[in-house]
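A single protein chain has been omitted; all remaining protein chains appear in their positions.
First chain written, first letter: the chains are A, B, C, D, E, F and G, and each begins at residue 1.
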């Protein structure tokens, strides 16, 4: 049988980041064919933007190989980075939560956890989760700081000292994206800005946040496309390994 | 001789704000006719967006009645609000500067000076000046705080305490306009946001700053059109008199 | 259990307006967690853009604490501003309606009811209702004037005299938003313009109305984002308290 | 010699409106060639958007055949509609002004002067003038009402009664274009809306006014392109002759 | 009971066109209240953009008064212009079809049927139908010519002679809207252009067709908003009565 | 019975490409009427953008005449180009697949298979399929090369030699559309670029890919509208027959 | 001396079209360095979008090697395709004009002159000229048909018969670009659409014409970027050689 896909298996070797599958515009049939080949070749695979319906079709056909993480809409095909093959969704969510840093815990070494993912509001959590899962897949650890939007500046200044100790910050924000500029003015680490399609009126589609990130008065912000959690994680890995 | 303008002399009485002349799209001939009628009727008049060439034409034809303020590109026709008829540009600039509040001076009562004009950067000064001249024309005093952009957050937090004592803040910013959200999260006073057409790329024309102001996560920001210094001043007067 | 939200409980003290929850992009699970914390801490909470499905999930889990107002898609969590804990939707709607001003009634003092909410058409009512509920939550009373679009100018001039007696006008309009300019030319009070995403073709998404509000030839209009009823109410409160 | 133009001399016969020359994007050489052919064939010709430099080149080369009207940037080539061949600019302007209706004069029959050209502000005058010259060229008379923007509604309601007696209204406005809706709600005559590229920020290029005209809540407005004075006049003639 | 609508019953008298109800953004409850008042006051009413669900709710509550025309998504409330109160959908559709002009029939007098509705393709039929129903409601007759897009120019030139005999043409087209220019170059009658939201890619939302209509090289086209069938009909009536 | 369509049966003779039916905006009733007429006149017909629901309605009413190809959402009405009247969907898909070129097969003569369809990713397959079906309908053969996006450049350079032997390349890509420029720099054959509406954020709707195609630094790219598979095929046929 | 350019001398061999220099964004210094290298290597070179100032700098420094064609703003460096090294601008223009086809001449064989360049109006001539010079440089002949816009349809139908005999049509139009669709519906030859940045209001920048070309109802139009005369010529050559 001929295939309509040609996997770039050497990409990790060549560019430091393996090819992943953007599931959004692919049919369930296409995703099944791709996942099957991955399993056949014993090559672990990561998929993003997998909705519940497609995930369940994958799980029922390829039971035992599909780890679906619903908060982030991502799928691991094959051996999981946390070391176990997790078929049970609940357990999986527990495992993920386990490695999150409580806010008042002492900061682990930034060699161990080099990345802080900082988000303006609760609505940004799906993108935050895609970043975390992508980093995990790419072998990096991160801490999560959510709901620190600049309208309540104390929430951000409270953690400013902590944030200066990470090697890299990934900032996630919708609406007007003022978080990007304020953060970038406070730390030495590079800031990756991920605009989020949260908002309405002129903020619809995340364009106001995107434009804020690009035209920030604080220099040195690395911008990725709206909602592009995986792209931010891939860039983070490249920067950490530069 | 018939005229192509019909001045709304009753507007101040009806709406609290007199009609002013937006000179940008009017010819020198039209401006001369309007100013002459104003002088004839002994009705003081305010013009905005008057470039140097038009201003000089007005000054040479209607000498003694035209006060041009070059930093703000505004013209007072007739008796000046500061109490003197000032034909000399230099003296005029001095007078204006005289009522500015040095940063380290004790704050005057917010009944006396109810408005703070806060700007992100030096490039915003022409719009700041239009706001100040407009407020002056409309009978209100203001203090100026420039170059307090959020990339150096300390510049803003240094004056945060002071700013809480004004009845009203007019915030002026181009680029990504993060200043609007941060300011509005720090004070009780209403914040009027004036986006400025400073910037390039996606910030061209002030649209990124405008969209930031409109979609701010800090509620209660009153937005006016890009570069609309007079509009901000008129709104300020209406709010102070509400 | 760690949380993905960090409520800015001091915001009311700091800025005069408490933090509210924009429910649109939040999951039911997130809303339940937020509401539960609010109840636990006996801190009343206001939510906007709550659709029927999410509202019912809240009501069935946290029965007795959730007041859903369907016309405005808002939720009060906890003690209601009108003085009673209202679990019954019908009764609640009655209560709200009770404080509306019939058109031909004598005008109450503008200290008692300082705000008039004026809308162009029946399609704007959901945004009008969000404004009213928000004002109520923030402790201000308002009167409602709907369907006074400028295509039938008499509907507006009929109430012009009445409108001059409010301290503040909130104007609500979709389509071309001509209402904003006409209103602002008739009254001394500040006018807050709320563009509405009603319309099609070039008016799609409320952008034509937004641009009309921003570029009005009548100075002194305070503009908020499209459909931003809560933002208008928050600004109104700040202006009334300035 | 071959030509790069092919005049549609039959257009007036076929569509009721002769072809005119849009000079803006044509070189002086092209305009000279076109005007020369027109004179050779004794076929009168009308040109719009002729700047001063091109006009003077035409006048110096084809002296006696070129009537330039500077306020409207239009040129008549050949016999003038007012009955005389006018080479003298001043006299020409006088003649044009002569047929303008003073505001307080009794209304002439709407058979004699069927069109009212109504403009929001003084800045709209160049477009108003292009409309008047185009109507004149096409054989129709008009009256001019300028500076009746809705911010001072009395200026419009003062003339509302008069306006109801014209067969057709051409409304000219920049900024937010609220004039279109208000006018169309007051009269039975069809209203042609001509948005004008006067304004800044979101009104730049006349797009806010254009969108207002298209999405007006007052039905029955005929919209033409921004600044398209000749198009409005051509449409007017077709409507009057329908 | 107070109402959130204030019908402009005098509009027909004042402007020649009665107020109609744009149902798209109104709730079923609002439509029922409006229709009930209309029936109570024995004032016939016309509604556009009524989807099937809302129409059936109206029909089941106000049986006998609601004439729904599904092809155009319009509703007549009360006595029908064709002279009968038609509750039966099928019969109604028959009646409408009856007055359509077969292509090869001799042309009726343009006093009797003054308007031709000309559409580029079959996909434009819903807008064509809204125009026809609106004209019928406003007392004018029309003939329908569909699928005469310029890609097969013979389809248009075949009927060109016929079209020259109408007093007015309403042209309806999506995609690139080339029909508008070609038509306007062939006839003396005014052409009203109705862009349609048919198309994809750059034609999405009807904007390509709208811009074609506005920037046509054939002067004298009257443009209305995308899909605005009623607006075109209202303008037609005003033109025919000018 | 009168019809709302007027088929341009002579179009193939006149322009080399027969008229086809864009089903997207047509109702099932309209499609049935069109297909019936086609069958009646024994004129084969091709439809694009037919969703499953409409296809099934056609199949159940006109059984035996409707060949639906689900991957491409196209319908052949009547005798199929592959020589058989295929009512069975599965068999049909087999037939189509049969003529696809395995990647490692020796290249057939470019007279036999003159077109290569080259796509960036698996998500582009529906548009690829529309192109293939359209070419088939128009009598041309093609080979398919999918998933050769430039992020893994070797996938493209691997087949570069092969591609130089086709007379024409149709390139299909969403996201940023870099494929167009790279391909056009490698081959002599004309490249037709088909941007695809695959992507999110700034790539939403295919506009980023469209703009890349139009502004490519590699000259000689022929661009068609986003997702316009049939248009690309029609252009290909015209080029091959030029 | 190192250079900031790396000429792709093999491009003609590889893709059929040599690299040319887009002079618009290059400094005079850069153009001089590039032209000098070309002369040194005896490699003829073509430049587009050379304004008069840059052209004169080239001519004065590299006298005898620079053939500037002012109507098209193009430069040939080195031996001219017409067989002579022409330093004299006037003579050059004569030579170019000489190969133009008078409208009433018998059509030469389409092997000899395979391309017709058809433009809507006189304002499109600079782009027409860039196409002609580019074709000449690439070794193809063309005939010019200007001012055949669809507003006077007879101008186009008059030459329709003639046009059917070319192998390829390049259509050039600004404003609404209706010419593209009408032309493509009349001929079998592929049509290359070149939108032109002629127009104002919604037609500003050529976007209305571009969108018309892309969304044409006549299939098989090849679109290039706005004003991209060279791109159209390069595509034409590739098509003719396919």
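A few remarks follow.
Keep this in mind: a contact is a pair of C-beta atoms (placed from the backbone, for glycine too) under 8 Å apart; a residue touches a chain by one contact, two chains touch by 3 or more.
This is a predicted model, so every value here is computed, not measured.
Contacts of the undisplayed chain with visible chains (whole complex): A, B, F, G.
Contact with the omitted chain, checked across B:148, B:191, B:226 or B:239, is made by B:148. Remark: the omitted chain is touched by one listed residue; of B:10, B:41 or B:204 this is B:204. Considering F:135, F:203 or F:224, the position touching the chain not shown turns out to be F:203 (whole complex). Contact between chain G and the unshown chain involves residues 2, 4-8, 10-11, 19, 22, 24-26, 30, 34, 195, 197, 205-206, 210, 225-228. Listed by residue number, the positions of chain B touching the unshown chain are 97, 100, 102-103, 121-123, 125, 144, 146-148, 151-152, 154-155, 174, 198, 200-204. Where chain A meets the omitted chain, the residues involved are 11, 14-17, 20, 167-168, 184-190, 192, 210, 214-215, 218-225, 230-231, 234-235, 237-242.
Definition applied: only the chains that are shown with their structure count from here on.
The set of chains in contact with chain B as well as chain E comprises C, D. For E-F, the equivalent interface within C-D, E-G or A-F is the one where over half of the contact pairs agree by residue number, namely A-F.
With each centre defined as the average position of its C-alpha atoms, the distance from chain A to chain D rounds to 59 Å. Chain A and chain B have Cα centroids separated by 45 Å.
One inter-chain figure worth recording: chain F and chain G are separated by 30 Å, centre to centre, where each centre is the mean of the chain's CA atoms. In chain A, the residues that reach two or more other chains under the touch definition are 121, 151-152, 201-203, 210.
Here the touching chains pair up as A-B, A-C, A-F, B-C, B-D, C-D, C-E, D-E, D-G, E-F, E-G, F-G.
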